[in-house]
Each structure stands twice: as C-alpha cells, then as structure tokens.
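One chain of protein is taken out of this complex; the other chains stay put.
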Amino acid sequence: MPAEVKSLNEECGVFGVWGDPHAAEVTHLGLHTLQHRGQEGAGIVGKTAAGLRRHYGFGLVSEVFAQPESLTQLRGTAALGHVRYATAGGRILENIQPLLFRFTDEAIALAHNGNLTNAITLRAQLEAEGAIFQSTSDTEVLMHLLRRSPQPTFKAQLKDALNQVHGGFAFELLTETALYAAVDPNGFRPLVVGQRPDGGLIVCSETAALNAVGATYLRDVQPGQLVTITDDGMTVEAYTTRTQLAVCSMEFVYFARPDSEIHGVNVYQARVKMGEKLAKEQPANGDIVVGVPNSSLSAAIGYARASGLPYELGLVKSQYVARTFIQPTQALREKSVRMKLSAVRAVVAGKRVVLVDDSIVRGTTAIQLVQLLKDAGAKEVHLRIASPPLRFPCFYGIDIQTTKELFAANYSIAEMKAKLGVDSLGFLSVQGLEDSVALNTTAPNRGLCVAYFTGVYPTELDDYTSNLQRELSHLSINVKEVSA
Amino acid sequence: MPAEVKSLNEECGVFGVWGDPHAAEVTHLGLHTLQHRGQEGAGIVGKTAAGLRRHYGFGLVSEVFAQPESLTQLRGTAALGHVRYATAGGRILENIQPLLFRFTDEAIALAHNGNLTNAITLRAQLEAEGAIFQSTSDTEVLMHLLRRSPQPTFKAQLKDALNQVHGGFAFELLTETALYAAVDPNGFRPLVVGQRPDGGLIVCSETAALNAVGATYLRDVQPGQLVTITDDGMTVEAYTTRTQLAVCSMEFVYFARPDSEIHGVNVYQARVKMGEKLAKEQPANGDIVVGVPNSSLSAAIGYARASGLPYELGLVKSQYVARTFIQPTQALREKSVRMKLSAVRAVVAGKRVVLVDDSIVRGTTAIQLVQLLKDAGAKEVHLRIASPPLRFPCFYGIDIQTTKELFAANYSIAEMKAKLGVDSLGFLSVQGLEDSVALNTTAPNRGLCVAYFTGVYPTELDDYTSNLQRELSHLSINVKEVSA
Amino acid sequence: MPAEVKSLNEECGVFGVWGDPHAAEVTHLGLHTLQHRGQEGAGIVGKTAAGLRRHYGFGLVSEVFAQPESLTQLRGTAALGHVRYATAGGRILENIQPLLFRFTDEAIALAHNGNLTNAITLRAQLEAEGAIFQSTSDTEVLMHLLRRSPQPTFKAQLKDALNQVHGGFAFELLTETALYAAVDPNGFRPLVVGQRPDGGLIVCSETAALNAVGATYLRDVQPGQLVTITDDGMTVEAYTTRTQLAVCSMEFVYFARPDSEIHGVNVYQARVKMGEKLAKEQPANGDIVVGVPNSSLSAAIGYARASGLPYELGLVKSQYVARTFIQPTQALREKSVRMKLSAVRAVVAGKRVVLVDDSIVRGTTAIQLVQLLKDAGAKEVHLRIASPPLRFPCFYGIDIQTTKELFAANYSIAEMKAKLGVDSLGFLSVQGLEDSVALNTTAPNRGLCVAYFTGVYPTELDDYTSNLQRELSHLSINVKEVSA
Partner (left out) sequence: MPAEVKSLNEECGVFGVWGDPHAAEVTHLGLHTLQHRGQEGAGIVGKTAAGLRRHYGFGLVSEVFAQPESLTQLRGTAALGHVRYATAGGRILENIQPLLFRFTDEAIALAHNGNLTNAITLRAQLEAEGAIFQSTSDTEVLMHLLRRSPQPTFKAQLKDALNQVHGGFAFELLTETALYAAVDPNGFRPLVVGQRPDGGLIVCSETAALNAVGATYLRDVQPGQLVTITDDGMTVEAYTTRTQLAVCSMEFVYFARPDSEIHGVNVYQARVKMGEKLAKEQPANGDIVVGVPNSSLSAAIGYARASGLPYELGLVKSQYVARTFIQPTQALREKSVRMKLSAVRAVVAGKRVVLVDDSIVRGTTAIQLVQLLKDAGAKEVHLRIASPPLRFPCFYGIDIQTTKELFAANYSIAEMKAKLGVDSLGFLSVQGLEDSVALNTTAPNRGLCVAYFTGVYPTELDDYTSNLQRELSHLSINVKEVSA
C-alpha cells in the first residue's frame, strides 16, 4: 500500500506571517511546502493597504495562484494561508480557507487544522440563537463563539471561544492589528513559530515550511497556548491550564514531511527508528528490503540497516502524478496505482522481497502492490508495516471517521495476510512506535496520541461518542496481535 | 450617448420556478433573457434530489454555465436564478447571488433585485448582536432578520423581516418546500408571475423571460405583496397595507427589454410614445432622425413618426461587443465607444441629424458620439433625449448614488449643449414621460418613480438622508429647464 | 428567417497594414470590425523586431486575443490579420489563417478570403510532385505555386501563381519587406485600401474597418490588380488584363456591414433601396412593416418608406448571443432561434405583419420566425424577401456548395408559401436587385455576380463543373417566379 496512494487524509496546513515586507510571497512559498497536508483547495488572506483581501480556490497552490495578479493583489506586511483537505463538510467553495469575515468595522481571517468534536452541538445551539453559517465546516464555530462572547476585548473573546471548542485544532486568526495562533489542550495538531531574517514572525504547521522561507525555528506552540503577534512583538500565554500532551502519532508515521521536526523530534529519523524497531520485532527471511516510495523509504532504510539485508529501490514512483486524494472514487483510486508505481523487474525477480510500508488503511492498494511485485517475478513478499494496525477512527483531524473501511479493524492478522497474498505480515507494536518517536515526556504514551491503534482516546468525544460505541460493539479483533 | 455604453446600471434580474421537471434548464434560459439586467455575475440554485445545490460565478450566464455539468448538477423540480450588477457591495464572489444559506436542518436560497435604504443601520444592529455576514451586500440582511424573528412560522418570520427592510426590492427565496417572492411597498422593482404549459409556476423580473420559456403571463406582483408557491399551488397575500405604486420610470426609459410589459404597459410602445412626445415638445430642424442603437431606436422611430422626418440607421452597433458595464474604468469606457458604434457616412454626411438617445448619464459617451457623427460629415447634430435630465441619485436599485457624476446635475442645458458640441439639445419633460408610459393609476406621477428627475422621493431615505441633503445643497441647476 | 441565424457563411475577412507604429493593435481593432465575416477562428501575424510572429486560434477575435501578451508579442510596424469561417477544409487548427510559412531564409504570411475553383486539381498536381500541404484549405495552393514558380523575383512568382488560380479571392501576403494584396479577375471579393493619419497603409475587406481605425479610404482594389506596399510606398499593377467586374451581390444583400462602401456604393443605402424596390414589386396588404433584426432592418425601412406602412420593431434580438454559425448542428441552429429573437406581442398582436427579411437559405429558421409572430398574435404574416430566391451554389467564397439545402431550389414559390405558413410571399427580382445596388458599370448584371439566383456563372467552374451539372439536372423550379 503506497503511502502516496492511500486514503488517509491530513486535513490541513496553516501558515501565518506578521511584520514581513513580502508577507504574501512568503505565505505562498510556505503553503507550497505544506502542500502535502491538503490538496483540495488553498487560499491566502493578505493584509494590504486596502484591508484584508482574499484569494482562494479549489486545487493545488500552484493552480489556485496560477496568475501573478492573484498573489500581487494580496501584498502587504502580514498574511494567512491555508491548504485544505476536507474532513468535515463537503466540497463547496465556501469551505476553502482561510475564511474571511467582513464586518462593518473590521475584518477577520480564520484558518484551521484539526477537527472539533463538539462542533455539531455548538452549531445547532448557535443556529437556534439566529446564527447563520457561511460554510459547512466546523471551523466557523469558533468565530460565532468569539463574536457572541460577552468578554470585553478581542483576545478575551478569543480565549473564551477557545475554551468552548473541544478536539484537535491549530487555529490561526488574522486581523488588521494582529496574528493569533492557538493549539488544542492536547497538542494533537502541530504548530511552530519561526522568524525570518528581516524580523517577520511566522506561525505554521511544520518546520519544513520555516526552512523553505529562510526562517529560524523559535518554538513549538504548546498544548493550550495562545500566541499573539502584533507590531509590538510576540506574546505567548495559556488560554487553559488543563493540558496533556498527545501529539498525533500519524504525523510521525506518515503525514509530516521528513525534514520537519515536531516537538524537537525529526520525522525522518523517527521513521528510520520505526524501521529498525520493526526489523527487530518482526524479522523476515528476505533477500532484499524495498520501501514503498516515497513516504516509506525512511522506514525501509531503517529496516535494512537493522536486519543487514540490502536496501533496494524495487519500486519506482512516477514524478508526474499527484496524490490520489484528488480523485473521488474508489474505482479511480485502485486504477491509479499502476499509473503511479511500477516494480523494477530486474531487482525483484526471483527474490524474497521484504516490503516495508508505513501503514495500511483500506488494504486495497496494498493488495495491488503485492500483486505488482509478484507479477514482476518476486518469489516471496514479506510485508512489514512500520506502525501498528489502524483499527479505530480519529476525531482530531485525520480522515478516519469509521472503522468500516479500516482493513485491520475488520480482519485478523492471519486474514489480512491471506487477503494480501503475502508470505508473512508484521506490524510495529504500539510500544515500538512510542519508543521510536521517543518524545521526551512523562505524558501517557510518551506524549503521543495512539488512539487509532488502541481505541483509548485522550479526551471526551462529544458528538461522536455514541457512534464510536456502536462501532466498537461490532469489533471483535484482538488489538494486541501484530504479525502472521 | 449610446444606451449600451452608458454607465447606468440595473443591478439585478431574478428568476424562480417551482413545479417544473426542467427547472434548472428553464431558469438558465430565463436568466439568459434577463442578462441585460446584470452582467457581473450569475448563479442558479437548484432543488435537487440531494437538496439545494448552487452554481455561480463572475461573468455572463453563458460564461458561468459554460460547462454542461454546471447545469445538470442542479436538475430538479424547482430553481432560483439571479444575474447581478453590483450596487452596494464590492466585487467579491461572496456577493454573487442567489445567496445559499445552509443550516443544520434546512437550506434557503435568496435572490434580490433592488436596494435597501436601511441596510447599513440594520447590519450594524445585527452585528452588534453577534450576527456574521457572509457577503457585503444589503441582500443578506433579510435572512438575518428572518432567522432572528420570534414569529412561529417561516412565512410569519419572512413577513416580519419584509416589514423591517425599506427601499426598493424584489426578493425571491427558495427552500425545499416553497418558492417565495415579495415586492417592496412601492413596487419600485418589477416582478411578474407566469405559468409553463406543464404547470410550473414562474416568478421573474420581466415578462420577456416568461415568453422565452414558453410561459403564460398571470400577474404582476403588486406593491407589498408576498407570493408563496408550493406543491399545493400559489397564494398571494399582502405583508403590508401601507403601499403606494411608484414603478421605476427608468425601467421604461432604458432598462427593461422592449418586449416586456410592466403593469400592462409594453416597454417598446412606451418608448415610441416618448419619442413622439419628445418630437412635439422639442421639435428640431433636421433632415433625418437617427437613434442610438439599440435601446434608443424605439424612441427614434416615435420621433420620426411624429416629426415626419425620415428615420435612418445612421449609427451601426457591433454585434460582438457586450455592454461596457463589465469594464471597470472610465478610461476603458470611453475608448470602447468607437469599438461599439460607428457612423454610416453615406447617410449622415451633409445632413442635419436629429440624434435621439434615451438618456444622458455622465455625458462622456454622448460627447464622443456627437463627434463621431461630425467626423462622418454631419452638418448639424440636434440631440434629443427621450427622458428628463437625470439630476438626482437613486436609492432603490439603480446605480446612481451620487450627483457628482451626473451630467445634468452639474450643468445647465446651455452648458451641456456647449460641452456636447450639438446644435440644439432638448429633453422630454417629466409630464411627457408620465403621459407616455400612461400607467392607468391614480397614484402620484401616474404611478411612476421620477425621483432622479425631480429630487422628490416617494419614501424616507434612512441611511442616505444626510448624504442626499449635502448633495442637494450644492445643486443649483434649474430642474425645470429641458432644452437649449 | 433572421439574418443572424441563417446558415449563410461568409468565409473570411482580411486586414493588412504596413508602415504603422501600432500595426498589431490596429490590425486587432480592424479584425474586430470584420468579425461578422468569420467567427470560427482568428489570427494575426506581426512583423516584429524578431521577424514574423503569429498568434491564432479558434473563436472570436476577443477570445483568441484574450491575453494582452497575445497581442503585445506581435508588435511592430506591419501586420496581417484574418477572421475565418470554414468553406473548404475542415475544422482543424492548421486551417486558421494567416498561414505562416517559415523558410530557412525568410518567412511569409498568407491570408485569403474567397474560394478557388481549381484548388483540388492544383493540389493533386503539386502533391504528385512531392509537395506537402500543412492545411486542408485551398489557400495554401497559392504558396506552393509561388515557391515553385521559375520566375526570377518574388513579385513575378506571385503574379505567376495568381494567374494559375481560378475563382473568387482576395489574397494578402506579408513578408519582412512588403505587404501584397490581390483580387481575382472578377472582383468577386471586396478589398479596399486606406491610409492612417500617420501614414500607415491598410488593405482590408471593408471600408468599415478603415473607419474603425481612423483611416481614410483611398481606393477599391480592382479586378486583376496586385497592390504592393513597401517602405517606399504603394504600387498598383495588373497581374492580368482578362478581367470583368462581378462583385458578389450577397455582400450587398447580407454579408457586408451597413457602414461599408463597396466600389463606392453604401451597403445600408443599397439595402434601403432593395426594400423600396421590393415594396413596389411585391406590395402587401399589411398594417405594419417589421424587419428581422439586425441585418434586415435597412430593407424594412425601405419597404415601409415606399409602401407608406408604419415601420415597427416587432422583433427583438438578444444582445448576448452571437451568430449561430459557431454551432455545428442543424438541431442546435433551430433551437437557438428563440434564444435570439422574440416577438413584441403588443406590437404584432392582431396585426397584418409585413415581415421583411434579406434572404432565405434553408427556410428552417424562417418557418420558426413566422411561427413566433403567429404565436404572438399576428393576424397575418406577409413575408417579403429583399433578394431573389437563392437556388444555385456559390463557388467563389460563400458557403452554399449544394442546392440540396437551398429552400428555393427545392420548392416553388407556392410550396414555400405553404411550408412557411405565410399569407403571402414575395421576392425581389434580379433586375430589382441590380438596380438597387446600381454599380455604375457597363458590365453584365451591372457588375454584380447574381449566379446563386440565376445559375449563370461568370467563370468556368473547374473542379465543380460536373457536380453543378448533376445538381442542375435535378432542378425543375421556374427560376423566374418571385411571388405567391
């Protein structure tokens, strides 16, 4: 199952900058670097001499900003950008972020990465009070809460609103006087602060975007923190003290760029360690180690290194195909595997191939990939997954909202092995995953959220509680089993 | 001043249909017929099996709906469409109508032609109570009032809201269960009801759109009326009894199609009569009568008929240029006159030309047009305008919001004559205009609004009162004078 | 049958300029003015500092040159432009003109209006000698003949080639050193020379384009003439002396703009006279005279004037629809009549309408138009056609290549009257047409080509001879009959 062809969707990337003479251009480049976090749509709001201006649309950053004017009209000293993949809410233009709210006396832009667990309840309450939403996304709830807050100042209203929303979130707000950024009390979604050589301050989803725009890393926004940046500088404060670190482990496994650091841990190196741990936990009688390009190459290197088997590029990925995520149907998704990946016959023919992938979601593409190797003459295929079996939904911002489609939630390891047609199958253990990332923390699960593997969620689930219970009642898989 | 190149903007056309198996297609064709009422943008909301769906964008109907899918996705048994030219609010996609409001439990589409005089005040009040607007147009105010109304039913809430907005308006609302249409208490903006052969009921801006879709005219929506159409049929009721007919006279002079009837009066015939009256009030020593194509040809025919002078097509209009309105700057507007109109030298050379135009707004294009005729050898040009001098702003939906740009508000007839370079200049009188239209009514001004000619407004002006007073204080033109 | 919705296609307009600092822009504006002569595609070749450069494509001039760069890249002191409607050859990009031939040591642009009667024979001969054509149009033949001519100079080669092609043509060629223009020995297709205030010389299809770019008319290019324009000025010479004027009468009837003069005769005034003659030849018991907008309004004015009946605008044409010609199928053509034209019920209801159209081609749209008037309540419809019945194909550049589709070639006047559903039907006589145009000439048919009405062709027909004979053998209509 190739990482780039799996149906596991990060929902967003955010990038805000304040106090930079090239704010719009910097944001454009930053979004480009965060493109892997969402390909459905993109948008930038620029703080221009004429106030906040927005350009947005469906497609990649390069498509939405294909015309130079689309960017030059946003020029100013601050900007906020967003790349989106839909989690909650449908494919309508109104959902492309940043949302821009134009009030009689001011304008506010809002961008969000994550998922709010109580958005449905809050929206229903707000609508009952006369509120009209312009999007169908959960994001907009925050703005209504803010505008209805009885607090005396904008910042106090924002804190008030942040304390009412639950779940995983990294919010950024841009007004004509400040850039605000806040992370949920568990720090599910990453957010980092950096600084450009000319002083401009940046808050964005990943450090890779800081590097791309020549900015220096300053800090990770911690759980429950609100960052405020104005012409007077940056302040960081807690909007709540009820925090507990639980960084989304899938950021390390699959989502984040290998050249990013999250809470000080480099993603590439964490993946290499996952591969090393996997080799120790799940050794294989193979001749060569092959990773699924591109996201599983790191784990494959680790597996090869720890096992002593030669590392080979037995699969080739086309340079000219983007992630399948933009293709809506399952049928198209399956068809496109062979357009994206091909086996190097000379490498795999007659070999016992240890195939390393970072994760399995639906299993459909993994089945095709194994077939691809067998068609190319592989004698055996030993599939090793550098993360535990994905068995439970995520409610904090990853697009796994039901167990129905999850391969590992519906089949035992032995059944999966049979369906995949592999000669052996092994997953990394939860403990192995936690040790590989090794966040230096005393928090549960070493500061990671591993709920999709264990079914144990760090927070109340609000709107989703009943759904989860119904799903779990149907689940009879032994969640400890990791190999066959 | 060619009608098609003047800067007098009708702001909208609306077209709703209920109970028709081809609702989306019918609406598409209807909007196409109403295209003259707005070229900035267009949109249609269709009541589909999957609920209300919207497609909209900047440009002409043919541009917005260039892809077949854009229309087929809207197929169902009811639809609401809109063509827009901006009056209040800027050129942002959020302002393209119909607005579509998606609530947790329902969706409502809203389309509007007109201008609300108390929208600014109402919006400020609503925002202070926490309301968030998704557009910058005055239209949206109605929805917020409706949603916050304490009334027990949707229709009661709508009536409540309609009684709070002032000005000129023709509103249509589409829900999954009904189509609603309402006209302001003065009937400034036209709205008619018709029926398709298969029973579908239509409410739209002009009867020409009824004809285009094969529908039979049923009635004009009267001032203060609310029309409700459901699967059970149509009801018409008064949401207010404080009404007084004052149909926008510019609909007859310039805006409406010649093949439309407004309150029973055919627009083409009204224009011919304006030309006839003009010939009697303002005779000219000319050899031929030439109208500015295309909107002034009717009045020119009337002038020729009453004066006995030969009617000639001395000006030719290019088939391949749309109205200038879509071009933003004054510079472009002027340049484009010669791309649109040309003189027939063989017709006008050596002749005393009586040039008939329907109105003068800024005067800039009229100046060029006179020059065009002189360049082609016209010996004399006698300009006759088939409406009174435009000297006051309109607050009910025509884009004349300031007297600064109005030629006739800043110069006397003699000054205009000199600036235009014409040999004589004459306007139709207000009385002549009223008698030409001859609405069969006992209302003031025979049921017409002639405020842009007289400065006497049929309603309070709310948000605009102070502005108007300031402007009028600068105005020293004799508003009775009509020729030189 | 509305002029703008009939399937009678002019195939091209040409516009060349030499010695003008704004050559590309002037050509762009000129083509825009000639847009009525072809809407399938457009192109301009500019003589730039970097040599001849071309931009071309399918669609209207405004569509092909939608991006400013498309024009600015062509800037220089000379240019050649073309608007095309397909006669010979299919809808492939290679056929869009000007054709640009890039040789090792030079480049030549070629544009053409007309049709060559011996192109098929010549092409077969040339291909047998190894020639490779890049288009499927007849135009390209000229270039191959030129390049293979044994003559010593470019001009001598061009004359050599011009003497080998037969039929109707107005050619323009642009090289880096000169602009050439030539008209066929009968002058079927119009071509005029004018001069810009700054000295630039223009050769184009119609005088209206000269007016549009502020140029003064100098002369019509006469049959058999070759015009050469270089930095040293203009020379005019005869490439053949075997000439006989036979201007395409359909230019006067329908194709040309009313503000153009052809060989000194204004098109609008010729049409008014056709209407006047028609009224005398074919009087009608009517109440009002209505012309089909826009091309038949001139004739209707003439008819009304001569008959004394009131002239009314009983039909309205939408401003927002281009000619149907761009729509390929007959089905679409018919459907679009009601999108383009509508009747003014208040004008025609209960009236005996004298409907004046300039010509009838297939008859299908005329049938719909009569129905439109009857649906709007017309008591009687008396159709009067301001040209004789079209019964024979044209081989000189009008897209009537077969009699099969010609209404008047397949039915008697009485049959047509029945099929059209009109109360009477009358055509202008050939003599009436000739007298209306009144070219001051001693040539046959007063210098007009009336072959499509009479079947008598001014030249040999070469490739088309056998086809014509076969068609004529099936034709049993009395070609003298003009009314019923």
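Should a chain be cited, it is by its letter among A, B and C, assigned in written order, with residues numbered from 1 in that chain.
As a working rule, contacts are C-beta pairs under 8 Å (C-beta built on N, C-alpha and C of every residue); 3 or more make two chains touch, one makes a residue touch a chain.
From a predicted model like this one, the values you see are computed outputs, not experimental measurements.
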- Message: Using the touch definition from the header, name the shown chains in contact with the chain that isn't displayed.
- Response: A, C
- Note on the structure: Touch with the missing chain holds, among C:H28, C:K47 or C:H144, for C:H144
- Message: Tell me which of A:A128, A:A346 or A:A418 is the one touching the absent chain.
- Response: A:A346
- Option from A:T104, A:N285 or A:S318 whose C-beta touches the chain left out: A:S318
- Touch criterion as defined above, residue of A:T121, A:Q195, A:Q269 or A:T454 at the omitted chain: A:Q269
- Item | Residue touching the undisplayed chain, where the options are C:H28, C:K47 or C:R123 | C:R123
- Query: Hey, which subunit C residues sit against the chain that's not shown?
  - Reply: 93-94, 101-104, 120, 123-124, 127, 129-134, 136, 143-144, 147-148
- Message: For subunit A, which positions touch the chain that isn't shown here?
- Response: 4, 29, 32-33, 35-36, 60-62, 208, 211-212, 257-259, 261, 266, 268-269, 294, 297-298, 301, 305, 310-313, 316-320, 322-323, 338-339, 342-347
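To be clear about the criterion, only the chains that are shown with their structure count from here on.
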- Reported most central chain by Cα centroids is B
- Return the distance between the CA-based centres of subunit B and subunit C, expressed in whole Å. 37
- Averaging only over C-alpha atoms, locate the centres of subunit A and subunit C and give their separation in whole Å. 62
- Message: Which positions in subunit A are in touch with at least two other chains?
- Response: none
